[in-house]
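Note that this complex is displayed minus one protein chain, with the remaining chains in position.
To keep things simple, chains are lettered A and B as they appear, and every chain counts its residues starting from 1.
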Amino acid sequence: MAEHAGEHAADYHEPHIVPVGTYVMVFVALMVGTALTTWVSYIDLGEWNTIAALAIAVCKMLLVVLFFMHVKYATGLTRIIIIAAFFWLGIMITLTCSDELTRHWEIVPQGWTSAVHIARQLF
Amino acid sequence: MAATHAHPPGFAHQFETVEQQREAGHLGMWIFLATEILFFGGMFTAYTVYRSLHLPAFIQGSHELIVKFGATNTAVLICSSLTMALAIRSAQTGKSKRTIILWLLLTMALGAAFIAIKLRYEWYRDFVEGLIPGVSWLSGGTHTPGVKMFMCFYFFMTGLHALHMVVGLGILTVLVIMTARDRFSPGYYAPLEISGLYWHFVDIVWIFLFPLLYLIGGRY
Partner (left out) sequence: MSTTTADLHGAPAEPAVNYLNASYGIKSWLLTLDHKRIGLLYLGTITLMFVVGGVAATLMRLHLVEPQGALFEPETYNKMFSTHGIIMVFFFLVPSIPATLGNFCIPLMIGARDVAFPKLNLLSWYIFVTGCAFALYGTVAGGVDTGWTFYPPYSSLYAQTHVVAVALGIFIAGFSSILTGLNFIVTIHKMRAPGMTWFRLPLFIWALYATSLIFVLGTPVIAITVFLLGLERLLHVGIFDPAVGGDPLLFQHLFWFYSHPAVYIMILPGMGVISELITALSRKKIFGYSFVAFSSLSIAVISFIVWGHHMFVTGQALYAGLVFSVLSFLVAIPSAVKVFNWTATLYRGSISYEAPMLYALGFIGLFTIGGLTGLFLASLATDVHLNGTYFIVAHFHYIMVGGAVMAYLGGIHFWWPKISGRMYPDMWARISAAIIFIGFNLTFFPQFMLGYLGMPRRYAVYPAEFQVLNVMSSAGASILGIGYVIPLVYLIWSMRYGPVAGPNPWKAKGLEWTIPSPPPTENFEEIPIVTEDAYNYPAIEAHQYPDAPGVARV
């Protein structure tokens, strides 16, 4: 009914207002993370370089998602959507790699010269 | 029963309550962001495969990129996320429209700075040095054909990201105009919140692009 338009439902939750201090702390943490990622790349950790970089990126993402995007105060449905999207991305990467990385073909780029592109029809 | 309601600004009549509309809008934007995760995800999948298969070439290609510009741009975007969050908070707490607009303009300025740094110090330089496949590519020297594959990914991924930034700037422009026209209040600021979600998402994509493109194989 239109007359309820100005009222709120019985289970209405006032949107959470995050304190400025929280935002600033998250901001500082993100800047520190960026500096850390850059600094670590100048240190030889072998394979752990990649893992460290990705781990820091994931932490930064979590900070942005939880605080800037207010997911810390959001409903379960919102969290399911985010988790589902990343899970599905994970499916795509994992199962694709289950083929691409298990063929064990000899990767010889054959001199990396371009094939002859004979297709002329642009549109 | 006479309706004695006052229609809040922006209320859409397919909904029964303002709360329902707000929740629907949020849900819609989160679903859209999920689609964007899968959209960028296609390229991240391809990237994962080729980086695994051609790691030396990817390392060599990554070393063609200048870390300080990538890091600076990361910092710029993080600042813009902060200013965006503060713009929304200003609307939530009933600050003047001047305050909201200032934060929004600051966000736009930072976004524009991101693009400017990209264009002037990265892509223009790549153009001059013949590192843009299909546009200006000089073979030889450090520009081995394997680097070309990496540079394809670099331009495809950062290009798509930049396109999303530009769209974001457009959205922010609209928000500035809406704020100037007194459309927002502590009772109604959903477009700001929803656009903020989009803006933060674009920031998150860059948070991953930076290490994955600029820091492959380390700089030691």
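One rule holds for everything that comes next: a residue touches a chain if its C-beta (ideal position, glycine included) is under 8 Å from a C-beta of that chain, and two chains touch if they have at least 3 such contacts.
What you are looking at is a predicted structure, and each value in this text was computed from that prediction instead of being measured.
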Residues from chain A at the interface with the omitted partner, ascending: 1, 77, 84-85, 88, 91-92, 95-96, 98-100, 102-103, 107, 109-110, 112-123
Absent-chain interface as seen on chain B, which is shown: 12-16, 20, 23-24, 27-28, 31-32, 34-36, 38-43, 45-46, 49-50, 53-54, 57, 133-135, 145-146, 148-149, 152-153, 156
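The criterion applied here is as follows: only the chains that are shown with their structure count from here on.
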Touching residues (chain side chain B, partner chain A) in the complex: 1, 3-8, 11, 13, 16-20, 26-27, 30-31, 33-34, 37-38, 41-42, 44-45, 48-49, 52-54, 57, 67, 71, 74-75, 78-79, 81-82, 84-86, 89, 92-93, 144-146, 148, 193, 196-197, 200-201, 203-204, 207-208, 210-212, 215-220
In the complex with chain B, residue positions of chain A that touch it: 1-9, 12, 15, 17-18, 20, 23-24, 26-27, 30-31, 34-35, 37-38, 41-45, 49-50, 53-54, 56-57, 60-61, 64-65, 67-70, 74, 77-78, 81-82, 84-86, 88-89, 92-93, 96-97, 100-101, 107, 109, 111-114
